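All protein chains but one are shown at their positions in the complex.
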Amino acid sequence: MPWLSILMGVPVVGALAVAAVPKGNAKLAKQLTLAVSLVVLALTLVMASQFDPSGPRDQFSEVHSWIPSFGVHYAVAVDGIALVLIALAVVLVPIVVLASWHDADQPEAKRSVKTYFALILVLEAMMIGVFAATDIFLFYVFFEAMLIPMYFMIGSYGGAQRSYAAVKFLLYSLFGGLLMLVAVIALYTVAGKGTFLQPELIGVIKDPATQKWLFLGFFIAFAVKAPLWPFHTWLPDAAAQAPAGAAVLLVGVLDKVGTYGMLRFCLELFPDAAKFFTPLVITLSVIGIVYGAIVAIGQTDMKRLIAYTSISHFGFITMGVFAMTANAGSGATLYMVNHGFSTGALFLLAGFLINRRGSQYIEDYGGVRKVAPILAGTFLIAGLSSLSLPGLSTFVSEFLVLIGTFQRYAVPGVIALSGMVLAAVYILWMYQRMMTGPTAEKVKAMPDLNLREKFVVAPLIALLIGFGFFPAPLLNVINPAVEQTLTSVQAPQFTPAVPATAEKKGPGQ
Amino acid sequence: MTTHYLVLSALLFAIGGVGVLVRRNAIVVFMCVELMLNACNLAFVTFARQHGNLEGQIIAFFVMIVAAAEVVVGLAIIVTIFRTRRSASVDDANLLKY
Amino acid sequence: MEPAEIVQHSGGVIGVSWLTIVLPLLGAAILLLGGRRSDRWGHFLGVAMSLASFVVAALVFFELLGLGADQRRRLVQLYEFLPAGTVDVKLGLLLDPLSISFALLITGVGSLIHIYSIGYMAHDPDRRRFFAYLNLFVAAMLLLVLSDNYLGLYIGWEGVGLASYLLIGFWQHKPSAAAAAKKAFVVNRVGDMGLALGIFVIFTTFGTLSFGPIFSHASQASQGTLTLIGLALLVGACGKSAQLPLQSWLLDAMEGPTPVSALIHAATMVTAGVYLVVRSGAIFEGAPTAQLVVTIVGVATLLAGAIIGTAKDDIKKALAGSTMSQIGYMMLAAGLGPVGYAFAIAHLIAHGFFKASMFLGAGSVMHAMNDEVDMRKYGGLASVMKITWITFGLGYLAIIGFPLLSGYWTKDGIIETAMEHNAILGWLAVAGAGITGFYMSRVFFMTFHGERRWDKDAHPHESPAVMTWPLIILSIGSVFGGAFLIAGNRFMEFLAPAVGRPEEMPSFQPFSLTGLVTLALVAVGVVYAWLKYGRSAVPAVAPRGSFLTVFARRDLYGDALNEALFMRPGQWLTRLAVFFDNRGVDGLVNGLAALIGGTSGRLRRVQTGFVRSYALSIFFGAALLVGAWFVVGNL
């Protein structure tokens, strides 16, 4: 059964259906979108239930020749990593749909409501495709095509600076993408295998110099996407201007394509180059972690603040990816998922606040807790997940990334630790300024979360807490895939200095 | 021995080219282009002589005919412009720029 | 002798010991999700859960007692938490004398304070939430002390941090409270960094996080590594236990409701650092340097806390200073190795009782005085609130080490062990005891004796029974606890299987020389305090006082130091970074775009619209083309 094609097909059909809804009937369009996204979610869960972690690497694989003369295939499959990321996407979409129920109706959105929701569905299909693609060309196609719906979502439905932000986002990503295109072409030419199927291209490029150039071609694109310092400045603008829902999909899922690409392509296709550039990448990541956090502390606009926190988090992810240890790899992958939930919750709650107060500036709030305890409480939990408090899933991933990095790169690990403190500062300070203290005049009448909004937030919180105490389900899926990746990279295994036997031994034995 | 003719044709071509650059009157500019074409003809026949085959001379005939056709089209255009603008100066027509 | 072997356990009460954690956690969940619906019965649920957890802990305790001394380290596997490549953490509980003593203290004192809070928070609209947080705290604290590995410990560690954050900032509408809460969390995070670092080094060294294998292999690791681990863990301990240099948050933490100060910031959470050091004894014993640093930190803090205590007019801050100081004693003891562990924990438990009783007493006083905390507005309360006076008094006597009361046994034990170990430390500890005598007496006299300095509208009255009974029970503990534990080395013996038995058991003999000197100093302090605050009148506003007083009053300039060293530079750094990001990084990008745009704007002027200029460009183009061709051709 062609699971992945179905997963992509359903939202596309849904998008067309939504677009076909008569103009007046926005409500129907919304309900239809929600239904479709839920169907996709259900299908994904069914598929995931059939996924066998201990089985072969690529499952639900489909390969059809698409453009023979370029050696391009329509080839999709998932391994553990891709699976969890697809799951992330399809979980977030319905939530986003529900959250943006009225976003498009707002006066600043000049275009039809249904278009917005149709775009979300198109985007969903592409998000699934980009993670599922095992043909590099196909991946690239999705990688670039994804920009367009997001571009329209930001540009047409965003805030005051939306067109600047949208153009900046598009050009930045496009530039990276085009450099990647060169690398893609070169890879095809140099490999000379006449195919773009990623598994067949692993280990084909031998020449170190070539590897380095191609690596850079891919890496810069992903670094822009991720975004890695210093390629990050598009993100705060885009995230701050995008409607909350779009921001969630942008930061929560689209940006993961960058880190996913590093793990899947940069490492596996060019292992030697990856090792060669690791010091550089780790350095950039550490800079990103600290720098992003510090700049976040200085923000006055909560959406920008959240965006900068993400830059810091992406630093952790890239660090984990390039540490090339089992723990760090699993941690980084898990981090991608958790960060999606955590930042998603933050953005959505910020969106709710902005809808109520009509300002995204922190100083316009104050003492919200008193008038809207649930809103404030959930906001706090989301915030705590962003500072990766134990008991929330983000802690697990951050812990794994750090412990994994520490096994090989002690000093960067220690510097990255400071991110813990800085995170506490930016989150709690924001919370203090917005939620505590005497209630501000403008906030006095602020209503608490309504039922719809509760349904938006509840699943995210539940996921954060649930996976915070029981991350095993995710990790069991992720670990084998990461192991395989590392074996194809031939990363050395980590061995402790004084291996202490696992079974409890007393003295004298 | 045929070099003189080539030099002459080169001179004619250059004169024509420079004329196009320096003259303002559209008609004159166009005449200069014709001059360049004729320079080409001279070159052709000269080379024909050099190589001892006829192609060059035949080409010259073709060129003359093409040139004639060009004159027809060119004059038509220039005249319409003159009728609207009351001037044949190529510099007056510069609405399309930047 | 090494600690006893850890044995897998199943069945019995110990088998379900996880209930101690789950029950309060459940309570917290219900109360938080229940919302206003549960307002009416919320506090009862909270108390019930805490009590239930206490019962379970007690049963476990007795089951442990039932086992032979060297069988008293039981491991209960819960579930696989992190199946990730090499780091493979199974969450498990380690039930041994050390952890169970903590569990009893936490649940016991915790339950009393729960009960007390029913009365204390009676008029607070958010009482339910308060109890939810308290339950959350109990759960997290129990996880901290019961976990059989460092990861679980870390989770509990940050969990109590969260609870403390929530409770300090419980009255969020007060900006000061919100700020204090944030400060507490951030400073604690600094400590947590240390703990995390320690854990990472441990993992990279031993490849596991479980106590058993780590401690049994600790001796094989290089001393340098162990020292590094030890110091890292110490940083964590300093953060949680408000030891120098991370002490600054504790005094602000008094913004929280008084029961919180009693439970978290006196009896239990702040002692987690001591637990960490004692629990990791195997590592510290391999790293003398680390141990030395621990003792130094302890002594420094016990003095600093005491000095701060002398100058505070806010009763809770005075008590907080004393808490710092007492924990300093425990740290000192913990730094002395196996000989000190028992005293450290014993003092910890005793302190749990008498400090809790005093805090709750203070709370009862505030309750009576419309939440007035300035002792200069108290005075002569002894007559109006007898029970509070007596219970507080007993706690006071216990802490200053009045012979045969709890503090006497445990603190003198510490002092003497320190003395044997290192005279300087010993004498400093003695000095600390003297100062304690002074500032605690000051608190006691200013509050309960001398003439009444109340505000007009103050009508003090004794608190309701629901508040006084806990006081009474606690004060009983603070009277007999020490003797019960120390006399006849009962506690040393009990603890030995968990922390190891020192070469020769330190036997505590009363009224040794050091003991007498200490007593004398304490007496001096008491008398001086009586003269200054008991007999003579206390000015309504604090006199400027000598620079020493100011020094103490300003918390030894701890905050000033932090501000100068971290906050200001931090703010500058932040501004700088933001500016750099907008102007520098982003400026570069936008600048590039602008450059291209500008070039375009200038370049398009070349398209003059004059056909002859186009012709010219063609002409030169042709020249270039031909020229280039020649050049290339003749290369």
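A, B and C label the chains in the order they appear, each numbered from 1.
Simple rule for what comes next: a contact is a pair of C-beta atoms (placed from the backbone, for glycine too) under 8 Å apart; a residue touches a chain by one contact, two chains touch by 3 or more.
In this text, contacts and distances are computed from a predicted model.
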Hidden subunit of the complex - UniProt protein name among "Cytochrome C biogenesis protein CcmA", "NADH-quinone oxidoreductase subunit N", "ABC transporter permease" or "Sarcosine oxidase subunit delta": "NADH-quinone oxidoreductase subunit N"
Shown chains that the omitted chain touches within the full complex: A, B, C
Which residue of B:7, B:22 or B:66 touches the chain not shown here: B:66
Residues from chain B at the interface with the omitted partner, ascending: 6, 9, 13, 16-17, 20, 26, 29-30, 33, 36-37, 39-40, 43-44, 46-56, 58-59, 62-63, 66, 69-70, 73-74, 76-78, 80-81, 83-85, 90, 93-97
Chain not shown, touching residues in chain C: 593, 596-597, 599-601, 603-604, 607, 609, 611, 613-615, 617-618, 620-622, 624-626, 628-630, 632-634
Chain not shown, touching residues in chain A: 66-70, 110-112, 140-142, 144-145, 147-148, 151-152, 155-156, 162-163, 166-167, 170-171, 174-175, 178-179, 181-182, 185-186, 188-189
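Keep this in mind: only the chains that are shown with their structure count from here on.
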Mean-CA-position distance for chain B and chain A (Å): 66
Distance from chain C to chain A - Cα centre to Cα centre, in angstrom: 36
For chain B, residues that touch 2 or more chains besides their own: none
Residues of chain A engaged with two or more neighbouring chains: none
Residues of chain B defined as touching chain C within the complex: 17, 20-22, 24, 29, 90-91, 93-98
Complex contacts: residues of chain A adjacent to chain C: 168, 172, 230, 232-233, 291, 294-295, 297-299, 325-327, 329-331, 367, 369-370, 377, 384, 389-391, 395-396, 399-400, 402-404, 406-407, 410, 413-414, 417-418, 420-421, 424-425, 428-429, 431-432, 435-439, 469-472, 475-476, 479, 482-483, 493-509
Contact footprint of chain A on chain C as seen in their complex: 2-8, 32, 75, 79-88, 151, 154-155, 157-159, 162, 165, 169, 172-175, 177-179, 181-182, 185-186, 189-190, 192-193, 196-197, 199-201, 203-208, 210, 212-214, 216-217, 220-222, 225, 573-575, 577-578, 581, 585-586, 589
